[in-house]
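Omission of a single protein chain aside, the complex is shown with its protein chains in their original locations.
Take a look at subunit A:
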Amino acid sequence: MEVIMAFVIGFLFMAAVYLMLSKSLLRIIIGTGLLSHGAHLLILTMGGLGGSAPPVLADGVTDMADAIPQALILTAIVISFGVTAFFLVLAYRAYQELGTDDMNLMRGTDEDDE
């Protein structure tokens, strides 16, 4: 099971890197979304996919899933959610001000602004 997950995560990372190397800003943000999905799935997988019950105390359950990776993922999800929201609004503002979403046109030094 872990091997299959490793392949899936590797595929997600590949797609994320490909998208982040493209010109359009929105494709880059979609890439960061895929990257964080990959990272979160990786935490889950690396914690081990053993355990037959959810990590909730109940009578007669002895074989529970590892609770720590789930807590880590939950934290990482809200953080990446906040950052992504900020990034999307920033992209919107940049589109309004700069009039482009092409990263190639967003080059330049301070001399260009004056």
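Criterion: a residue touches a chain if its C-beta (ideal position, glycine included) is under 8 Å from a C-beta of that chain, and two chains touch if they have at least 3 such contacts; residues count from 1.
Please note the rule applied: contacts and distances are computed from a predicted model.
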### Task
Name the absent chain as its UniProt record does, using one of the following: "Cobalt ABC transporter ATP-binding protein", "Cytochrome bd menaquinol oxidase subunit I", "Na+/H+ antiporter subunit D" or "Electron transfer flavoprotein subunit beta".
"Na+/H+ antiporter subunit D"
### Summary
In the whole complex, of A:Val8, A:Ile30, A:Ala65 or A:Ala94, the residue touching the missing chain would be A:Ala94
### Query
What residue numbers in subunit A mark contact with the hidden partner chain?
20, 25, 28, 32, 35-36, 38-40, 42-43, 45-48, 68-69, 72, 75-76, 79-80, 82-83, 86-87, 90-91, 93-94, 97-98, 106, 108-110, 113
